[in-house]
Every structure is written in structure tokens, then in C-alpha cells.
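Let's look at chain A:
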Amino acid sequence: MGTQKITLFIQCLVDTVWPHVAEAMVRVLEDLGLTLDCPTDQTCCGQPAFNSGFQREARVAARRFIEIFENAGTIVSPSGSCVHMVRHHYAELFKDEPQWRERAERIAARTYELTEFLVDVLKVEEVGASYPGRVTYHDSCHLLRGIRVKEQPRRLLRRVKGLDLVEMKNSDYCCGFGGAFAVKYPDISAAMVNDKVDHIVNSGADTVVGCDTGCLLNIAGAVSRRGLSIKTMHIAEVLAQRL
Partner candidate 1 sequence: MREKMKTPDQTQFIRRIRTALGHAPDVTREARHLFAESPSDEDLQLQERIHRRAAEDRQALLERLIEAGKPINLNVTALPDVAYATAAILRLAAEKKPEWGEAKSIAAWRHPLIDRLNLVEALDRLQIPVHLTGPIPVDAGRAFDQAERERQRAEIIASFIGVTSADFCLADTATLVMRTRPGQPRSAALVPSIHIAVIHWDQILADMKELFALLRWDERYRPEGLSSYMSFISGPSKTADIEATMVHGAHGPREVHLFVVTE
Partner candidate 2 sequence: MSDISTEKYVEEAKRGIANTVLQKALVGLQDRFGRGTAEAYRRLPEGPDLRLKAHEIREKAIAHLDVLLEILAAKIRASGGYVYFAETAQAAVDYCLAVARRNNVRLVVKGKSMVSEEIGLNPALEAAGIEVVETDLGEYIIQLAGETPSHIIAPAIHKNRQDIADLFVQKLGIRRTTDPPALTQAARKALREKFLAADMGTSGVNMACAETGHITTVSNEGNIRMATTMPRVHVALMGMERIVARLDEYEIILRLLCRGAAAQTMGTYASYIGGPRRPGESDGPDEFHLVVIDNGRRRILADPQFREMLCCIRCAACLNVCPVYGKIGGHSYGFAYSGPVGAVVTPLLTGINRAKDLCCGETLCGACKDACSMNIDLPRMLLALREKLAYGDADWQVEPASRAEGLAYRGWSWLIRNRRIYELGLKLAAAGQQLLPQKKGMLRRLPPPVQGWTQSRDLHPLAEETFMERWRRTRKG
């Protein structure tokens, strides 16, 4: 296991807005003795266009992704949403192009979200992290219902020293991000994220943790606008914390 080479598939939002999430993920994986590789010409998996109905443009991104990652071994991403895109929607995008579809499916079979990779593939729950604080976990939609990852992040969090995990109400409710939705339907999106923030506050947690930067940027934006002191963190950041 120690010599396995892992290829990083970094969500565009992480790459461009929260690169420290990717840095943290690198620390966690390297501390486990893994060798990492990162194709630095990657840009985006195509999900923004796909979700807005622009499938042709999404296909451009998907083809490029396939070409870049085709020769990679195990692929790990700090985003359930991007993994859901590759694992499930590429097949839909290429339903009329069997060759591309097959290539996409081969890549999909070895692409993992970070926490499912740690818990299900590496069978690791204890990564030696330490985070003093009361944490609540937000279930991102595509992670939870797209690729059915629910317990893995919680198991990892429970093994973090000093961390007190509390559940919020409706942790599995959408935070109102939805990509372009947040921009096109700001009133609905705001109502949703404000509910989410209320539930976080009511849980008594000082930190909200998630596995998808889209949701986290949304929640962090609402927390900031409301002047609250809740910390919004990607799970990789928590797992990378050492005493």
C-alpha cells in the first residue's frame, strides 16, 4: 500500500479559491506514506456546464479530463460532487459515444472521493489528527445521495483527538449552493443557506465540516455575512491538523 501512487484530481473551486484544502489533503495522504502525482494541466470536470444543461460544453471538459487522467492509477479528489460527475454523469454525457463512454467508465472505476478512499479503500480511520473543538458535519448532496458516502467522514472525524462531533438538524438537507442556482435564484438559495447556518448554530458546534468546497464556500459566505464566528472547514483541513 505504501508505494501506491495516487493521482490528485483537484476540484476547480479548491484549485482556485481554497488551495489550502488541496495542500491539507496532500499532507494527509503523504503522512500515510502514499506517493502523489498531480497532472497540473487539469482544469474542470465539466460539472458547472453540465448542471446548467450545456452538455456539449460539458463534453469538452469531460473529454479533456479523460485524456489527462487516462493513464493515472488510483485517482482521489477532495470533492464528492466532482467524483459523482465522473462516476455517474460521464456515462450519461457519452451515451451516444460508446468509445468515450467506455474510457470514462474505466476512469470512473478508479476515482474516489477522499473520505471513501481513506475508509473504504485504505481502511484507515485514524490519521493521527488532532482538532480541539465541537464540530458538526454537513452532508453534501452529491456525496451523500450521488456516491452514497455518509458514514466515512463521520468515522474519520470521530477518531480525531479532541474533536467532539455533534449532529445538526437536517444535516442531509441541501445548503442551497447548487452552482449557478446560487447566483440565478439568490432569494431561494439565501433562504436555504440561512436555514443551514441556523442548524449549525443550534447544534452548538464552533466548526462546520464538509467534504465539498462548493457547499463550504456557500456556508462560509453566509456565516461571514451574518458576522458569526463559526469556522467552516473542509474535512482534509481537519484531518491534516497535528498537535
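We take it that a residue touches a chain if its C-beta (ideal position, glycine included) is under 8 Å from a C-beta of that chain, and two chains touch if they have at least 3 such contacts; residues count from 1.
Keep in mind how these were chosen: all candidates are chains of the complex that A comes from, given by their letters.
This one's a predicted model, so the numbers in the text were calculated from it and none came from an experiment.
Checked against 1 or 2, the single candidate touching chain A in this complex is 2. By the touch criterion stated above, chain A contacts candidate 2 in their complex at residues 10, 14-19, 22-23, 38, 40-44, 46, 48-57, 60-61, 64, 92, 141-142, 145-146, 172-174, 176-178, 180-195, 217-218, 220-222, 224-225.
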